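Not every chain is included here, but those present sit where they belong.
Chains: A and B, in written order; residue numbering restarts at 1 for each.
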Amino acid sequence: MVCTIEITEKPTLNDPILIEGLPGIGFVANIAALHLINEFNAKRFATIVSASFQDFAVTTEGGGTRSPVNELYYVKLGDGCRDLIIWFGNTQALTTFGQYELCGKVLDLVGELGCRFVVSIGGFKKDQVPAVPGLYTAATDQESLKAALDLGTKIMVGHVFGIAGLVIGLARLRSVKGFALLVDTLGMYPDANATRCALAALCKFLSLDVDLSKLDASAEETKKILDSFGLIRNLGEEKKKEEQQMRWFI
Amino acid sequence: MVCTIEITEKPTLNDPILIEGLPGIGFVANIAALHLINEFNAKRFATIVSASFQDFAVTTEGGGTRSPVNELYYVKLGDGCRDLIIWFGNTQALTTFGQYELCGKVLDLVGELGCRFVVSIGGFKKDQVPAVPGLYTAATDQESLKAALDLGTKIMVGHVFGIAGLVIGLARLRSVKGFALLVDTLGMYPDANATRCALAALCKFLSLDVDLSKLDASAEETKKILDSFGLIRNLGEEKKKEEQQMRWFI
């Protein structure tokens, strides 16, 4: 019971791309992932529980319970297109140790499914954000960097914290390619506008035609899930909890 | 020596129900579990020690020592009734990591014994409590929810912290069913009154006739045990210890 993955199906995928979509700054990745899952009716094939997640259950309006989990979904696009693996969840791990473990396990599993390319999504916290938020990138290699820059991104300067950075860094060490897609956000709430920009760039990269009209609904759904986990509230509040617990928000 | 379970007997049980009864808010679960153990003369079959418990020994009045432990007891009810497994102890784990490990180990073991249903008990901390404390629930599934609501509970809104929540969440992820039974309490001392309400509901669910007349004695015994571990005292005092150590009380 450290970091366990329950695999319900081992799909056969065509050169799949992993899209990281865990909650983080502005919840950009999380909304984007949820939207893709909804739009493509993606199928869940793995559930991940880590002893580095928080130890509680969250109640739902209907009397059910939710636990901190990560999940992997796949989308078969057919027509010779590269398939998608979407890494979704309602939490990152609470400790550095847990983050490495989680990320390593996911890369192991998707590697077994033939995944050699990773795109992580994240918010880039700013005090002010232009009407059209800027996009930034950092990549594992020159070729991936060029692909990301061609989407209208600029080179990121600084650190990419949390899973969004870690997955790209660990991918590079495994000779898996990829890039991070970071978008300007105030970071204070689930940011549908920033997500729209990031998702547009991602879809351009994937040559996918995704209907973004229901993105606000995805943002609302994300807000609701994360709200129930106390994540949204915490962003607005003074940081009362110990920093470590919320460290992956910074 | 991370989390070790010493099993002294592997009982053959009839479709057993796990009842979680570790110390928590108002010590409701703890008193309830002790009372059931006493009333049914439950038999201990497993002792659990975790490196995530506190590293001390507690002395008893008679010169003996007690250590932080968890224990599993069983009750065979016969007559085609479902048997009981009671999860008792004088502590929860001090870290998130330890909580997951502890909970995972217990679910593994009771799973081997055929347990497919879990009831966790807990206090729901309030500043004021009515004469007849309210009961709340959150469940793994609709059927279990209905069973819990039929006992007079309302749907819980919010988080269920600690083992009481974790065990229900992890059960659901293992397709084990169950519900949490939470009762209004001031949470400041071992609350016999709140326990009486929770236990009455539990016994109704289990179709058990339990004598609650000695419940005050069980509460007193619980108080004594926990007092010797410094747990009661700490509730009344200012929180001087670091939050993590006492985190599962919140």
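The criterion applied here is as follows: contacts are C-beta pairs under 8 Å (C-beta built on N, C-alpha and C of every residue); 3 or more make two chains touch, one makes a residue touch a chain.
Every value quoted in this text rests on a predicted model; they were computed, and no experiment measured them.
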Original post:
Beyond the 2 copies placed here, what is the full number of copies in the complex?
Top reply: 4
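The working rule: only the chains that are shown with their structure count from here on.
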Subject >> Between chain B and chain A, distance of the C-alpha-averaged centres to the nearest whole Å >> reply: 36
Original post:
Which residues of chain B touch chain A in the complex?
Top reply: 96-97, 99-101, 103-105, 137-142, 145, 148-149, 155-163, 165-166, 168-170, 172-173, 180, 243-244, 248
Original post:
Taking the complex as given, what residues does chain A use to touch chain B?
Top reply: 1-2, 4, 6, 47, 49-69, 94, 230, 242
